[in-house]
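Below is one structure, written out as structure tokens; the observations come after it.
All protein chains of the complex are present and in place, except for one that has been dropped.
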Amino acid sequence: MKKLTPRIDKERLLLGIAAPLLAIVAALVVTALVILATGKNPGAAFSDMVTYGSASDSQVYILNKATTYYLAGVSVAIGFRMNLFNIGVDGQYRIAAFFAAVLGGALTVPGWIAIPLIILCAMATGALWAAIAGVLKVTRGVSEVISTIMLNSIATAVIAYLLQPGKLAELQAGGTVISTTPLPKSSYFFQIDTGAAGVLWGFIVIAVLVGVAYWFVLGRTRFGFDLRTVGQSESAAAASGVSVKKMIATSMVISGAVAGLIGMPTLLNDSHQFSNDFPSGIGFTGIAIALLGRNNPVGIALGALLWGFLERTTNHLEFEGYDKEILGVIQGVIVLCVVIAYELVRRYGLKRQQQRVGAELAAQAAATQKQEVA
Amino acid sequence: MTATMTDTPPPAAPKADTEGTRSGRPLGQILMIVAGALLLVAAVRVITGSDQLTSEGQVSAALGLAVPIGLAGLAGLWSERSGVVNIGLEGMMILGTFGAGWIGWQSNPWLGLLCGIGFGVLGGLVHAVATITFGVDHIVSGVAVNLLALGITQYLAKIFFSEGDAADAGGNPKQSPPVDSLPNIDVPGLSDALKSLENHHWFLISDLAGILGGLVTDLSVVTLFAVLLFVGSWWLLWRTPFGLRLRSCGENPVAAESLGVNVYKYKYAAVAVSGGLAGLAGAFLALVTSHTYLENQTGGRGYIGLAAMIFGNWRPGGLAMGAGLFGYSDALQLRNGGETVHALLLVLVVLLALLGGWKLYRKAHWQGGISLFVGALVLLWYLFTDEVPNDFVGATPYVVTLLVLSLSAQRLRMPKADGMRYRKGQGK
Amino acid sequence: MRGITKRFPGVVANRDIDITVRTGTVHALCGENGAGKSTLMKILYGMQQPDEGTITVNGERVTFHNPADAIARGIGMVHQHFMLADNLTVLENVVLGAEKLYGIGAKARTKIKEISDAYGLNIRPDVLLEELGVADRQRVEILKVLYRGAKTLILDEPTAVLVPQEVDALFDNLRELKAEGLTVIFISHKLGEVLSVADEITVIRRGTTVGTVEPAGTTPKQLAELMVGSELPTPETEESTVTDVPLLQVDKLHLTQTDLDGVERIILDAISLTIHKGEVLGIAGVEGNGQSELVEAIMGIRHPDAGAITLDGTDISHAPTRRRREAGVGYIPEDRHRHGLLLEAPLWENRILGHVTERPNSRGQLLDIKAARTDTERIIGAYDVRTPGIDVTAASLSGGNQQKLIVGREMSHAPKLLIAAHPTRGVDVGAQAAIWDHIREARREGLAVLLISADLDELIGLSDTLRVMYRGRLVADADPATITPEELGSAMTGAATGHLEHTEASGPETTEDDAR
Partner (left out) sequence: GSTSSEQDSSSSASSDSGKDGGIKIGLAYDVGGRGDRSFNDSAARGADKAEKEFSGSIKELTAKSSDTEADREQRLTDLADAGYNPIVAVGFSYATSVDKVAAKYPKVSFGLIDSVATAKNVDSITFTEEQGSYLAGVAAALKTKKDHVGFVGGVDTPLIKKFAAGYVQGVKDTNSKVKVDVQYLTHGSDLSGFASPDKGKEAASGMLDNGADVIYAAAGSSGNGSIEAVSGVKGAWAIGVDSDQYNIPGLAKYKNSILTSMVKNVDVGVYDFVKSVQDGKPLTGNQIYSLAKGGVGLATSGGFIDDIKTQLDEAKTKIVDGTITVKTTT
């Protein structure tokens, strides 16, 4: 995002890579120890993860999962950039996907009208749900951490109330699954059939667009600058002419709108309906991924892919006789290591910079003194 | 967390002496509020005939459900009073459930309790190392602790509980074998007497009897212990040098440092205690309510505890009320669902009317108007329905919390340095 | 203290410092900003550990790992920035860390009252600290040290926020302490005070001791030159450039704040003032009397309850901050770290801050990063900001250089009105002179300046008109050409209000007589 003078560029780049590298190495070591402690061979496990994870169908799986995770990560990151902790992404995307599915099931218009409508509906619902927390924060001073936790549970209740036969849902054949009316075929999002490797969801295109927009708006526009300003220092932002309250509400709404998209790949490319087993908890995954990617659009993408890779390959570990519960350990260790590593690297970088500033100034002072003497 | 622009001390204008109010409200006022609430509920019970509102079973269930939330909140209180935000409570609770289940079934529940606390402390220490030593953002570290705790316990449960002896004794990857019960306490005679009083359904008297009965009947020792912990925490934090030092770390760590307080030490201690209390909250779930470790047993109670703490303005008394509120509404929905909550709507109407009147009296026309309007809507709802849909009943505590916070958040005062990074020797 | 050296990343704060303080004396430390005085004292107080050097107390070599060690040796310190917790009571603030002495209850309360009475500190132990004003806080800080039974008191710039009368009271206290055999180490920039109270003066420059002098036979000028190592700059205004075109008119501004208990406090009370083109209007006042709020009200960060603000003929009373800035208001905030900079962002982003809607920073809704960077380079050159590049973070610059960047940024948008709150606070002498020059130059071109400063010399030297603010009101006017800092000081304490009452009603026709 920042254009850098080449000299500093290199060092920053090195520092930037150092943190995740450090974290992943640490996580590998811890994981290996844990596997060793259960009397199994970590080497074989890792090699299985690599070979299985690089298979073509695994790649498709990983990309599909990463599409969803990426959107979740970006949604959370928008809040993070503002120092807002939007735990409510989870509720926002679920309620958004629900209403979008209801709308999609009811629409009978051609796909090129229906799909944008469904997506807009999802974004609007997510934004509205997030706006509750935003408004409460700016008008009543309610911490968004608490209000979004509450709103998550309330969203669950609202969905439970409406997702019932006779209300906005119907009972599927077999009598065990309740879902909204399935979308008509015309409202399916395009997808790429890769043959044996499976089907790649077309929504990945939207995810990429969201990433580009995130990068562009934040880094290149006045609005993005204002948003980042508030995130770095509310007091400086207010003094610089940003309306902090308006900004908090706005970014909460935007975060919610992006959260609304999280359920869309699943809805439009996969399940085509909202049922009682619609994936939940992705909002929390998004938090981990945003942390991992350091709120950077490319970083989040890498985090999302890593998460997909881990899920895919640890699933298969069970097949090889390992305990797939190792996944949770790896994920937890990675996130913890990453945040610590970033902090260490950040501190080191700051120190380096201050040293350099000091050295530079000393050099300048020496130079001027010499001139005076001469 | 919002920035007030000026940080200079206010003009030293002479101000009304407010010494009496500095540690929350005076006792008299609190008693008045409690008495008022009691009268209101008793009246609503008589009007609606929902005897469940204050029955012994209801209160006892509320207490049982409130304890883990209250302990989690108390854990948060310790940590935040020392300036460390602890959103990792959920993870520490999970560790507590696991520790309690793991040791509990192999030896005895008392050791299980200890082990639950111990595991919680371990979780707290991880959080402490990340936030205090490495200066990681507190919320970020808390999220990481939650992830890690979940991952590790699932992994260990799979290994420890699904094979060998454990499996024979009833364990599986998601569950430990059952643990023996911890003793319950019952005050003989008293419980029965209260019960018979309650059964008369007299106005106020039966209500009181029900509430008291609920509080003394079939009480787990851990509940008793939790109550003692509340009182003890209050005493330690507000009446001892240790507590003063600990709180000073949450208000202004640099000042504390300048007076020779080892801020790191106190923060570490506070976060470790916090972990231990969260572990105890988890152990309570595992040992008292379920007699077994179960995956996902905590069900977000760590977060709710945090909410209760904020609700209680970072004070043990307020926190206990917050936890009680959660426990009470949870118990309501589990025990009777729609009908009783429906009766509660009437309580809400009265409260909103009172609030609206007060706001109007204070010339806050907008707020007053809105309160009255919402009150009228709820009244209509009450009049035109017989019960609240069951799906919504479950959401009662969340809605109530949101309502209460939005009415009172501005009066809340969190420790000033809460959540801030602190490095030794870097103060200005 | 012998051979003390302390290095921070990029800075050597103390270099081989030697200093000897005799028991029972008042020893003053002088030196310009950033000379390393506070660092030295923090080392003596155990808050920071020296990289080299030794400390000897009463003939005994000691090593302090933390303040507790120093306190045990009878050393106490009142810091430059208050070290108090707002949400604790005075009692709690005082006993913190010293609970072993008298507990935290009734005994401690009695002891506090005792000390308070003995030194006339007039302290109520059970009020919340946040209710106290600056001078009271200062007294609490001193009481904290006395409570611990300190034999050696370190006072780091205790007078910076006090008015002369309060300073006198403080000095009376110090003399009393000295009479009881206590040792006082005292830091101040105000050479007059130093000479009046100290028995011995040590001067520090750029981290090293340059000499110790006796106050007798030393003039302030000599002392100052010792400190700076060269001639002193002065903030003299040359010829007046005041026009009669009013640029900023503030009319009956009223601001109240309701606290949690519903008590309404008046922060700004019917403030009216006019600044003309080319005029510098200085506002004197002890911190916390509403100056900050006045600035924020004019900037649009706070919303007054009543009153009007007119800028160059347009009413901006209800305009948001951004519109005011676009209309030509430049702002040098009093706290540059909180209000003027994004510390973790690179310099070029800091150059955009506050002017994101203006050229060259943006075109339309998009940032023009290239132009902003080029312009940052220009500012760094023109305002002599010492930095290796524009990509380092603002946090890594020294305070003076940060301030120069802010001044450069604000001046780059051709402001009509500059609001300068403590523009040279914490800035070294060279940078100070440069900043004054920039303000003067802009004034010549018709800039109106609202100047707030705690440095009375700066205020008197730069201003064309002076007003005094006390408890949210403008209580006095003065002519900077004739008034002295002492006279100004007495108005600042409110002591002179009685005499001045009619001036406030009758407007700007004040004379120096009133101020006396």
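By written order: A, B and C. Residues from 1 in each chain.
Just so it is clear, contacts are C-beta pairs under 8 Å (C-beta built on N, C-alpha and C of every residue); 3 or more make two chains touch, one makes a residue touch a chain.
What you are looking at is a predicted structure, and each value in this text was computed from that prediction instead of being measured.
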Chains still shown that are in contact with the chain withheld from the display: A, B
Residue in contact with the excluded chain [from B:S162, B:T240 or B:Q367]: B:S162
Candidate in contact with the missing chain, chosen from B:S191, B:S274, B:Q297 or B:N313: B:Q297
Touching residue (missing chain; options B:P178, B:P241 or B:G357): B:P178
Sites on subunit A contacted by the missing partner chain, in the whole complex: 51-52, 54-59, 61, 64-65, 94, 153, 156-157, 159-161, 163, 165, 171-178, 196-197, 266, 270-271, 276-281, 311-312, 315-316, 318-319, 324-325, 327
Touching residues (missing chain, whole complex) on subunit B: 52, 55-58, 61, 64-65, 162, 167-175, 177-178, 285, 289-292, 294-297, 299-300, 330-331, 334-337, 390-391, 394
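By definition in this document, only the chains that are shown with their structure count from here on.
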Interchain centroid distance [CA atoms averaged], subunit A/subunit C, Å: 44
Approximate Å spacing (C-alpha centroids) for the pair subunit A, subunit B: 30
Numbers and ranges of subunit B residues touching at least 2 other chains: 3, 5, 410
Touching two or more other chains - residues of subunit C: 301, 338-339
Subunit A residues touching subunit B - in the complex, by the definition given at the top: 34, 38, 83, 85, 87, 136, 140-143, 145-147, 149-151, 153-154, 156-158, 160-161, 234-235, 238-239, 244, 287-288, 291, 323, 325-333, 335-336, 339-340, 343-344, 347
Contacting residues of subunit B [partner subunit C, same complex]: 3, 5-13, 15-19, 21-22, 239-241, 244-245, 247-248, 251-252, 254-262, 410-411, 413, 415-416, 425, 427-428
Contacting residues of subunit C [partner subunit A, same complex]: 8-11, 299-301, 320-325, 331, 333, 338-346, 349, 352-357, 362, 365-367, 369, 373, 386-393, 395-398
